[in-house]
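Then we have subunit A:
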Amino acid sequence: MGTVVSLRLAGPAGDAGESVRRAAHAAARDTFRRWDERFSLYRADSELSRIARGDIRLTDASRELRDCYALALDWRDRTNGVFTPHRADGVLDLSGIVKALAIHEAGGVLAGLGLAGWSINGGGDILVGGRPTPGSDWMSGIVDPLHRGAVLAGVPQTGRMRAVATSGSAERGEHIWTALPGAPSPYRQVSVFAGDIVTADVIATAIVAGGEKTLDESTDRWSIEVLAVLRDGRLLATPGLRRPAS
Partner candidate 1 sequence: MLALMSIDTTRRRPARAPSAPPVHPAYQRRMRLADTLQVLSVVSVALVIAIFLADGGAVRFTTPADALTSLGILSGLVGSDLLLVMLLLAARLPLIDRAFGHDRAMAVHQSLGKPALYLLLGHGALLIGGYALADNSTLPAEVWTMLTQLPDMPLAFVGLALLVTVVVSSIVVVRRRFRYEAWHAVHLLAYAAVLVSIPHQLSVGGLLRDGSIQRYYWLALYAGVAGSILLFRFIIPTVRSIRHRLVVAGVDRVAPGVVSLRLTGRGLRKLNASAGQFFIWRFWTPGLWWQAHPFSLSAAPGGDTLRITVRGLGDASAALPTLPTGTRVSFEGPYGLFTERARTSPRIVLVAAGIGVAPIRSLLESASFEPGGATVILRAPSPGELYLADEMAALCARRGATLRVIAGHRPAGVDSWLPVDAAAAGITLASLVPDVGEADVYVCGPRRWTDAVVADARAAHVPTRQIHYERFDW
Partner candidate 2 sequence: MRKRASAFAALASVAVLAAGWELGVQAGVQAGVLSPAGTAAGTAAGTSDSSGAASPGGAPAAAAPAAAAAPSGTFTGSAVQTRFGPVQVSVTIAGGAITDVTALRLTDRDGKSVAISNRAAPVLREEVLSAQSASVQNIGGATYTTEGYLQSLQSALDAANF
């Protein structure tokens, strides 16, 4: 899918733990490979590419693809059309949701393997489970889009913040079609923390595309935390991302 996946696995030390970790590694890689084969637009022979070229019709596609498409449409409704799998040129682009779904499935696989903790970082979108070490939480940093070496926030990913997805309008060109007519997004980068990675990913994309209205509607409607970077570098954050007043 044109991205790199980093996996961290925490578990008991020793041979038993090592074999579990290797099995987990293999399972996760397998999951991503399957998703890549079917859904990557970067592979000419993937099912999604063939549909984009017109070689097969959507109605003849596999059930997994059609389910994925249906889910994307569901999210289109929930975000009032701001998030949509249809590109401006009519090509079906499920990349907005596929990566998240892959991470989600891989996370499910990992969760069932009895690890003490695991984290998946797929191209900047992070899903965690368990703890890295006993007594501590998985900590994730959100990169500062204006100063690449710096990190804006260090957030413990617990509970309903176990998934974080970040969308930007600066990396890799404007691949998010903004819902604002003719205007670039007011946000340079939006990071959404949620209980599941698909929700986080879709809403992050929607907020970049939809602007302030979508940001406010999303925080009202879903139980999420948002860290947004405006074009001039200023920050917006929901209460859960604020340092507690000491």
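As a selection rule, all candidates are chains of the complex that A comes from, given by their letters.
Things to note:
The rule is simple: contacts are C-beta pairs under 8 Å (C-beta built on N, C-alpha and C of every residue); 3 or more make two chains touch, one makes a residue touch a chain; residues count from 1.
Everything numeric in this text was worked out from a predicted model, so none of it was measured.
Screening 1 or 2 for touch with subunit A: in this complex the touching candidate is 2.
Looking at the complex, you find that subunit A touches candidate 2 at residues 2-4, 6, 8, 99, 119, 121, 123-126, 128, 132, 138-143, 145, 148-149, 151-156, 164-168, 170-172, 189, 191, 215-216, 219-220, 223-224, 226-228, 234-245.
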